[in-house]
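A single protein chain has been removed from this complex, and every other one stays in its place.
Moving on, here comes subunit A:
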Amino acid sequence: MHDLTPLTALGSGAPQTDTIGPVTISENPDSALVSVAARLGQEAACARVLAAILGVPAPDVAQFVQGATLGAFWTAQHCWMVDGPDDPQAGLSARLKAELGDMASVTDQSVGWVRFDLQGDGLGVLFERLCNLDMARMPTGSARRSVIEHLGCFVLHRDGGYTVYGPRSSAQSLHHALVTAARSVF
């Protein structure tokens, strides 16, 4: 085996954290991300099994839910992304596939995305500068896809902060956009 050193999406050994005014922007490399797309005719059954896995009902349109260990957000009709800590033995996607079987197409997307967690006051004002979303219509528990700095990103309004999932290959551009917007606001 090669002795390789894992790097985060921003290219260093440890995740980066920036504090700008009241806002903290932290890279989160520990979360796995798996898409679940219900197959035709299996939509209701898939949502039921997903709810059993999460411990809470599968998220409705533009919603985000957080179960005991896993969270999930709506991406399209009968499609969801599941995020949470990776299963150390089998991997999160293999675990979901084992439970969902032929009800859904399950794809591990962990390495395709970079996750930034934003915390602090005034994040609504920050996102108004970054994307098209109407932050007044984004209460806690909302999840939408939008464009930030020409990049298609998911924006999740969690309890106590926001999460942005963006394309990993453009992690530095997205990070630059978030930091620049934060500096212009605070």
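One rule holds for everything that comes next: a contact is a pair of C-beta atoms (placed from the backbone, for glycine too) under 8 Å apart; a residue touches a chain by one contact, two chains touch by 3 or more; residues count from 1.
Here, contacts and distances are computed from a predicted model.
Hidden chain, UniProt protein name from the list "Intermembrane phospholipid transport system permease protein MlaE", "ABC transporter ATP-binding protein", "Sarcosine oxidase subunit delta" or "Ferredoxin": "Sarcosine oxidase subunit delta". Within the whole complex, the absent chain has one touching residue among A:G11, A:G41, A:P88 or A:P139, and that is A:G41.
The omitted chain makes contact with just one of the residues A:T75, A:S93 or A:S170: A:T75. Only one of A:T17, A:N132 or A:S169 touches the chain withheld from this view, namely A:N132. The chain omitted from view is touched by exactly one of A:L10, A:A62 or A:V125, namely A:A62. Residues 40-41, 61-62, 75-77, 132, 134, 137, 144-147, 152 are the ones on subunit A that touch the missing chain.
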